[in-house]
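A quick write-up on the structure given underneath.
For this view, one protein chain was removed and the others were kept in their places.
Labels A and B are assigned to the chains in the order they are written; within every chain, residues are numbered from 1.
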Amino acid sequence: MDETVIVDNLRVHFLLEDTIVKAVDGVSFHVNKNETLALIGESGSGKSTLGKLLLMLIKPTSGEVYFNGLNLTKMRDRELRKIRQEMQLIPQHPEDALDPKWKIYDSMVEPLRIHKLVNGKSEEKELVYELLEMVGLQEEHLNRYPHELSGGELQRVVIARAISLNPKFIVCDEPTSMLDVSVQASIINLLLDLQKKLGLAYLFITHDLEIANVVADRIAVMHHGKIHKIS
Amino acid sequence: MGIDANISFNFMRRYLKNNTIFGLAILLFLIATVILSPLTADPTKIDLQNNLQPPSLKHMFGTDNLGRDVFARIVHAAKVDLTISLVIVGLSAVIGIAIGLISGYYGGIIDKITVCLIDIFLALPELILALVIVGALGPGLLNSALALVALGWVRYARIVRGSVMSVKERQFIEVSKAVGIDDFNLIVKHILPNVVTPAITLAMLHLGHAVLSLASLGFLGLGAQPPTPEWGTMLNEGRVYLREAWWMSVFPGLAIMLTVLSFTLLGDGLRDVLDPKSRRLVYG
Partner (left out) sequence: MSNTIEYVLKRLLMAILVVIATSALTFYLLSASPGDTAEIIIKKVLVGEEEYNPTKSEIQTVKDVFGLNDPAIICYLKWLWKAVHGDFGNSYVSGLPVFNEILVRLPATALLAISSTILSIMIAIPLGVLSAAKQNTVVDYACLAYSAFFIAIPNFWFALILILIFSLYLGILPVAGFGSFAHLILPSITLATSMSAITTRLTRSSLLEVLSQDFIVTARAKGLNENIILYKHALRNALIPVITIVGIQMGHLLSGTVIVETVFGWPGIGKLLADSIEVRDIPMIQGCVVFIAAMFSIVNLLVDLSYRFLDPRVKYGD
């Protein structure tokens, strides 16, 4: 069993006032352990929606998602919340990915606290410093609010937060599209680095074929809610 | 005539700042009187020999028809009016914010019902509804407060619901869900802090409004019942003696005015600090 994620004929239809938007329309694929599957497609083709579906942040209209052999679509909210430790999201807009009212430190430890992975303040701090080092941030950032950080720094915080739970699978939704070219490269390197170290599988959403070629083991092309080819 | 935006902005800032200080000064003065209220004469002591005495050294604001010291009654009424108004605002805010959070977050049928209720409540003049409720429950301070809470939550629910609807679409909410937060913690720790600011400003303005409403019900004889000193009730009593004893009516009204003025100015100042972009004028 080499697959981490298996998607079977997944569909989600949004009901708007007088139209149905078939954002994801019958999609099947799988992501192997330790692998990066890049998902490319033009704007509005349903990439983000598909990413959220895999994490059960949106409920599918029909179809199945398996994660390490478990059927996520049949799970209750309570069980899902537990599973979330093992699959994470790095969203499209880092500048809005952290609660503006929370200090960076609090945002970083939130996942640890939710899943009760640390006992006591000192252990918590230790882990945070470890994470800081992994993603290349400094201690001084911890006491700031999100608006006091640059886009690249924010994305590093988001990544730190995502890997803090030791996930097996991360949906990276255009993690570099809002960043400068120079910063893009460093973030991508960081992600690849972490993948090696931690043995992660990525669904890497992008609409930049060049980036896809750099990061991906395989590339899936999405168009109008359907996946056309996987190479 | 200069429409230099910069100058005008600075002027407004200064104007608002001075006003806020003025409002704060009145509030501190009111709090001081409440704290020092035990030092005044007994507000319920009847002295028929000395009734309807004009203001003098002994009775700073004169005496009423039963010979009670008007100054003492106003000071003790401050305690009643301020605490009850505070309770009204506190309860309304808590209830309204909770309803706004739930209905905005979950949507669906709960939200439909809430919106319908809000529309109905806002489609009627508040005092009319308060009158009906108090009329039904019977006059009294507690029933008045109850009626004002029953109507007061609506505005909080409305603004909080609106903010929740937009905040819940923000990415950080999704990211927190992705790490496995439950609904309760999501609402309390992430959504609430991001929607509460306008509700706080509203509460400040609501305080002034609550003092006015409570006094209005008192004035109509539906609020606090004698001998409880309450500004509106005192005005209702004083009205009959307007010809003989102007002091019975003038001073309680001044107290109401100063209090409301203080809360309005503070509310303006608070909004200026908390969310300078909005420009709602008054509570209502």
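Please note the rule applied: a residue touches a chain if its C-beta (ideal position, glycine included) is under 8 Å from a C-beta of that chain, and two chains touch if they have at least 3 such contacts.
All values reported here derive from a predicted model rather than from experimental measurement.
K.L.:
Considering all chains of the complex, which shown ones does the missing chain contact?
P.N.:
Contacts of the omitted chain with visible chains: B.
K.L.:
Thinking of the whole complex, not just what is shown, which of B:178, B:256 or B:270 touches the missing chain?
P.N.:
Residue touching the chain left out of view: B:256.
K.L.:
Out of B:41, B:74, B:97 or B:133, point to the residue that touches the absent chain in the complete complex.
P.N.:
B:133
K.L.:
Of B:94, B:124 or B:273, which sits in contact with the chain we cannot see?
P.N.:
Selected residue, touching the omitted chain: B:124.
K.L.:
Need a quick check: the contact residues on subunit B for the chain that isn't drawn.
P.N.:
1-3, 5, 7-8, 11, 15, 19, 119-120, 123-128, 131-138, 208, 212, 215-216, 219-222, 232, 235, 238-239, 242-243, 246, 249-250, 252-253, 256-258, 260-261, 264-265, 279, 281-282, 284
Please note the rule applied: only the chains that are shown with their structure count from here on.
K.L.:
Could you grab the centroid distance between subunit A and subunit B? Build each centroid from C-alpha atoms only and quote it in angstrom.
P.N.:
That pair's centroid distance is 47 Å.
K.L.:
Quick check: in the complex, which residue numbers of subunit A touch subunit B?
P.N.:
For this pair, the touching residues of subunit A are 52, 55, 57, 80-82, 84-85, 88-89, 91-93, 96-101, 110-111, 114-115, 158, 161-162, 165.
K.L.:
Which of the residues in subunit B come into contact with subunit A in the complex?
P.N.:
Residues of subunit B touching subunit A: 170-172, 174-182, 185, 190, 193-194.
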